[in-house]
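Okay, so here's the structure we're looking at.
One protein chain is absent from this view; the other protein chains keep their places.
What follows is chain A.
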């Protein structure tokens, strides 16, 4: 019987080509939608990489300027001591503007010998960073006072950049960047600093020192569970005292996370709605084509019933034919879809594509089954005389 069906399909290759193209296009559309969704979901499942629920971001604009670099250093040391003296504060770190859950980014490429890492997030921070953010130093150490005398700037890189530049090789002590300006002194875990649905990118941390301290206008503060609104206003006053001419702005990272998640979710929801319409369209299109195909074969169905096919035989045949056509299209479609991970288009993990291909295949099969079972059943239910009557 299967051979018979293949023969029938082959002899009708012209009509079937249309249906197969429709299935193929549907598959590619569904594949694109699923790739995006799976990507978001996989990012969502990844750990945040740091603890943000009791971290506040404090901005002061404009920053401060001093005649000499030394007085700048002294100013910041005094401020640190003052803040660390407050019992509600568990840790502070001065950071560059691209702090967690902001829209700011600073990226550039980083080289190591022949390796070339693109889009590396470039963060400035001081020695308080690991304690404030609760990131884990996986290799080596964070930077600190002992680097004051270093002739080559110390940097800490994240796990992802470490893997990209060094693979299984040694990272600590290696010199990276333009003209080998930096020396890797440590490796920390990746963080999703653009929110729950973002993927942690490459990251490199540079020590705030006299050369860039003058640009800083933000610090992160880890507070204890006892920190209340009263403390927040005390902190605000303390900051205002230190920065007489600046605007002070205190934000909780939990609130900032909500904001930035919303910023990712809104386009995602719009995309989902569009995708939903696309899927409905695809489903209706397939349903229409299959319905038409099956209905234009009523006289064949009547004939088959007349020569000994049961209603079940007929619907099984129609469903099997659709499934065979779908299988051919899906094999072709998967071949195209597999090029995305193979050629590494769009910089997504290949797991995303593989999952998306599997989901799309299942989805299309379900769709095909749904779209051919019903017309198939209907066609099988008509009495043979009636089916034969309609030429």
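A few comments on the model shown:
Just so it is clear, a residue touches a chain if its C-beta (ideal position, glycine included) is under 8 Å from a C-beta of that chain, and two chains touch if they have at least 3 such contacts; residues count from 1.
To be clear about the criterion, contacts and distances are computed from a predicted model.
The UniProt record for the undisplayed chain lists the protein name "ATP-binding cassette domain-containing protein", from the options "ATP-binding cassette domain-containing protein", "Proton-translocating NADH-quinone oxidoreductase chain M", "Cytochrome aa3 subunit 2" or "Serine/threonine protein kinase".
Within the whole complex, the absent chain has one touching residue among A:313, A:349 or A:378, and that is A:313. Within the full complex, the residue among A:3, A:114, A:170 or A:244 touching the omitted chain is A:3.
Screening A:162, A:222 or A:304 for touch with the missing chain picks out A:304.
Residues touching the missing chain, restricted to chain A, are 1, 3-4, 7-8, 11-12, 299-300, 302-313, 383-386, 388, 391 (touch as defined at the top).
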